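A single protein chain has been omitted from the complex, and every remaining protein chain is retained in its original position.
Think of it as A and B in the order they're written, each chain with its own count starting at 1.
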Amino acid sequence: MERIPVLRMGSLLLITIQVDMHDKLALQLQDDVTTRIAEWGSKGVLIDISSLEIVDSFIGRMLANIAAMSRVLGAETVVVGMQPAVAITLVELGMSLPGVRTALSVEAGMELLYGAGAGFRTGSEDDRPEA
Amino acid sequence: MTDPKREVVPLGNSNDVVLARQKVRQWATELRFTLVDQTRLVTAASELARNTLDHGKGGSMTIEHAGVGGRVGLRLIFEDHGPGIPDIEMALKDGFTTGNGMGLGLGGSKRLASEFSIESTPGKGTRVTIVRWK
Partner (left out) sequence: MSDLAEIISRNQDQIRADWIRTMGKSVQRPDLISKTELDEQCETLLQAIVAGAKGGDSANIRNAGWSQAREFLEGISASRARQGFSPIEVATFVLSLKQPLFAAIRQDLARGQDKLFEAIWTATELLDGLALVTTEAYIATREELILRQQQELLELSTPVVKLWDGVLALPIIGTLDSARTQVVMENLLQTVVSTNSRFAIIDITGVPTVDTLVAQHLLKTITAARLMGAECIVSGVRPQIAQTIVHLGINLEDVMTRANLADAFALALQMSGRTVVRKASLAAESKGILAGPMNKQES
């Protein structure tokens, strides 16, 4: 059965959602994430939704569930790449995604999880080390 | 020239919900709705299609052009012959759920649409109609 792949990068789990998910797929993902966290002892979960053109209440709840379940298992979740149209619609829908941290990009998400000095930044003009 | 002004999508399983989203996206794109409006329409459709499936025990979604004269819009009609909704006002309140999380489906879809109407008879079925104007 098709599944959304869960990749491992050290203590980080990286998930990129690129398909229009039907409900079973979403539930499978929730399952897989929790299994993997337990199996690999992951400390961070990063979900990239930059390809998602729609987040309805079901998907929203899935994201919130993943964040909550992960936290219970000792891992923090960050959702990245939410499209503006999706954000506006979620606000109008009334969904606030409680307990879900968000960031603009994968890099920003990693920075949020591991801190600015962890070396994940792709660098901005003023981030050169002092001479 | 056949210009189909409406399309009916049966809603029998969760794959149909995905199909419904895609169809609405297609129609909305053709009518050249803005991206945000398209997103509103598809999201509302997803909510209502899921309701039709989960609570209405399956049904259908009808997509058609709306509008007369200068006005252009898209109308979506969700029908089922399920148990119906006994207290519509309550159902429209956010957070109200019958266990499967209908919480935001109705109220949320109403906010995403320009026009919203619902008819429901317990024991006979439900029909929800939304329109989004360009």
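FYI, a residue touches a chain if its C-beta (ideal position, glycine included) is under 8 Å from a C-beta of that chain, and two chains touch if they have at least 3 such contacts.
For clarity, every value in this text was computed on a predicted model and none was experimentally measured.
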TODO: Would you indicate which residue among B:71, B:93 or B:124 is in contact with the undisplayed chain?
DONE: B:71
Open item on the list: From the list A:4, A:27, A:69 or A:88, pick the residue that touches the absent chain.
Closed with: A:88
TODO: Could you list which residues of subunit B touch the chain missing from the display?
DONE: 36, 68-71
TODO: Go through subunit A and note every residue touching the omitted chain.
DONE: 80, 82-85, 87-88, 90-92, 96-97, 101-105, 108-109, 116, 124-126, 131
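We take it that only the chains that are shown with their structure count from here on.
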Open item on the list: Taking the mean of the C-alpha atoms as each chain's centre, how many Å separate subunit A from subunit B?
Closed with: 29
Open item on the list: Applying the document's contact rule, which stretches of subunit B touch subunit A when the two form their complex?
Closed with: 14-15, 17-18, 21-22, 25, 35-36, 38-40, 42-43, 46-47, 50, 94, 101, 103-105, 107-108, 111-112
Task: Of all residues in subunit A, those that touch subunit B in their complex - done: 20-24, 53-58, 61, 84-86, 88-89, 92-95
